[in-house]
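The other protein chains are all here in position, but one chain of the complex has been omitted.
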Amino acid sequence: MTTATPTVGAGVQATAKKTTRAGRVRKRLNSRTATLVSIILALLWTVPTFGLFISSFRPENQIKTTGWWTFFTDPQFTFENYQEVLFSSSSSSGQLASYFINSLAITIPSVLFPTAFAALAAYALAWINFKGRDWLYIAIFALQIVPLQMALVPLLKFFSTGVTVAGVQVLPAWDLVDEQKFAQVWFAHTCFALPFAVYLLHNFIAQLPGDLMEAARVDGATHPKIFRTIVLPLITPALAAFGIFQFLWVWNDLLVALIFAGGTSDTAPLTVRLAEMAGTRGNEWQRLTAGAFVSIVVPLIVFLSLQRFFVRGLLAGSVKG
Amino acid sequence: MAFARSRQALAIAGVLGLALGVTACGTGNDKKSSSKASSPECAPYEKYQGHDGKKVTIYSSIRDIEADRLAQSWKQFEDCTGIKIDHEGSGEFEAQLGVRVDGGNAPDLAFIPQPGLLKRFADAGKLKPAGADTKAMAEQNYSPDWLKYSTVDGKFYGAPLGSNVKSFVWYSPKTFKEKGWQVPQTWDDLIKLSDQIAASGTKPWCAGIESGDATGWPATDWIEDLMLRTAGPEVYDQWTTHGIPFNDPKVADAVNKAGTILKNDKYVNGGFGGVKSIATTSFQEAGTPITTGKCALHRQASFYANQWPQGTKVAEDGDVFAFYFPAVDPAKGKPVLGGGEFVTAFADRPEVQAVQTYLASGEYANSRAKIGDWVSANKKLDLNNVPNPVDKLSVQILQDPKTVFRFDGSDLMPAAVGAGTFWKGMVDWINGKDTTTVLNGIESSWK
């Protein structure tokens, strides 16, 4: 690449200034057609979701016999589907609120751990000189392909029986009960997220200007200090970007939670409950529609409120590379 | 240095562990011990006592309302013995049980609905043979026909729990009465009735085999029922154990016979469309057109009683009811196809065996039956405790000594066939593939 792209090291402020100037230039290029086409495409993209959304407010027999578009000619409106999903539940499976709390308790640490570990690892792979670091990076990158389904059994064995080498118990079994099982889920999600996290953050950290690091080294700063005072502030957007991805992935995950936390209201996340609700009675569109929207709400709020970081985060990382 | 570093790593790992340890103390069990143990209503549970405060975990495919009923059915047992039963039901049961067992995290008890799966765990040495008490209780309450399905290499692994009868055709007694249709007693009558209904402008049959990741199973039930009827129980047993190949002409006959209904555009698929719509109609929805008069007949198991829309009266004189899927040659006896789940153990702690024995008892069967929507082959089950008329009919059939009972064949076959190529093969068959190609494909997958 030969174009003189600005480096992130020039500072966030400088970048911001440049974008606004770029923005001004582009404003002039604004075209009505572009606006029209992009809005139409966006609306088309949203039609399937919108249809489900409308359906979630329609009575059961209406959903099953007529298309959602008839809502506009024959509006029949009900909250019953949401009522059913949110408040009615069998006594053995508990309240939806419990599952909601489980989802939170599972998701927050499962986002924090891999983000921090991957940031440290990506820094080492990008800026510390040691033998074989490129191969290590490639190996971690390639691990992305290991399907997590194949990791379930060995990982579960690791938790439930510990590690035994040649008959000697090296690590004990975890023996967790009830809500302690969250720790297993955090652990599992951290494992599965790390390859992508390292890949994404390495892409970003490797772009930071070398002069900046060199200057710090000359001043006698150690790697931990450079990481904390120089790198960390610059990569916050990238961290936020990965954080959102990981959040969406963990929040929407079913399989990992089912295996490592179990399916009871003590530990299972929202997705498990919604899957069971839909699963026991098959094509219950009315429950599915409302349930789907209940589960979308949180990720949507998170995405919309962090969108700004997200865009900036991926931006700088992929400018040059 | 190296030593210090690895200590550090251990300490880091320990932080997590420590945090967990603290929680364990914070939420320690302060469950009250059973105070009712000596009260008179606990008398039947005396032999299971002595395990106060112990916990038994159960894993099954039973969820939602059905799971509530389960919990209710053993509530008194829990109160009287102090054993806490932790039940977890999952739609992923069949796949997840294997993951948990291989991962060293097996439940104490599992309700396994497939003898084939049971055999796999038994062969792998994962299952514990049932204790002497459980075995005695099971032999007392269940016919040998049933117990042979949970016996592998002479070792007995557990008694059946719930059962169901699959050889049923659902219909609307009300409509039948209005139109003057008669409940058929033979296969030929059934076909005549179908023609009669078709002539009246209604498609007689409705069917649906979509069932999430188990799509195809309702069609395999059709084939099994017809194998029992056209080839007889002995050939049926050869078929399920691969004594005859899957593409044997006898199997092809049965499949084609099913095809005279399922692949006949004049007969199906009332309320949904043509033959192919069977593949995408969910089994739960499949019978509902009977209530709106868009179809008249629906072959499905006794448990379909739970699938009717709210307010449908299930009774001999009600909106819907079921008749026995007639035999081709009634002179050869009444073959009945059915299924059920077996209470198997992955642990042999005394409290686990106590629960396993209790679940095989007549007390349990009656306790569960009273709550409703449940059928069992348990001989001690009192018909008066079965509220639902279809369930009553099922229990009668199961307890009838003249009944020739056979377990659902696809559950007996290796999972790769019974829950794999057989299901998928039937989906392809409905979707237009011919019988020979489908059967050859299934045969080649059975190794």
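Per-chain numbering from 1; labels A and B assigned in written order.
By our rule, a residue touches a chain if its C-beta (ideal position, glycine included) is under 8 Å from a C-beta of that chain, and two chains touch if they have at least 3 such contacts.
To be clear about the criterion, contacts and distances are computed from a predicted model.
Chemist: Missing chain's UniProt protein name, "MerR HTH family regulatory protein", "Fumarylacetoacetate hydrolase family protein", "Sugar ABC transporter permease" or "ABC transmembrane type-1 domain-containing protein"?
Modeler: "Sugar ABC transporter permease"
Chemist: Touching the hidden chain in the complete assembly: which of A:Ile101, A:Ala173, A:Ala216 or A:Ile230 does that?
Modeler: Among A:Ile101, A:Ala173, A:Ala216 or A:Ile230, only A:Ile101 touches the chain that is not shown.
Chemist: Considering the whole complex, not just the chains shown, which residues of chain B touch the missing one?
Modeler: Residues touching the hidden chain, for chain B, are 8-9, 12, 15-16, 19-20, 22-23, 26-27, 94-96, 98-99, 117, 120, 123-124, 212-213, 215-216, 269, 271-274, 276-277, 279-280, 414-416, 419-420, 424, 427-428, 431, 441, 445.
Just so we're on the same page, only the chains that are shown with their structure count from here on.
Chemist: Taking each chain's centre as the mean position of its Cα atoms, how many Å separate chain A from chain B?
Modeler: 38
Chemist: Which chain A residues qualify as touching chain B in the complex?
Modeler: Chain A reaches chain B through residues 90-93, 152-157, 159-161, 174, 176-180, 183, 258-259, 262-264, 275-277, 279-283.
Chemist: Could you please specify the touching residues of chain B with respect to chain A in the complex?
Modeler: That would be residues 16-17, 19-20, 23-24, 27, 63-68, 70-71, 86-92, 96, 99-100, 102-105, 210-212, 282-285, 307 of chain B.
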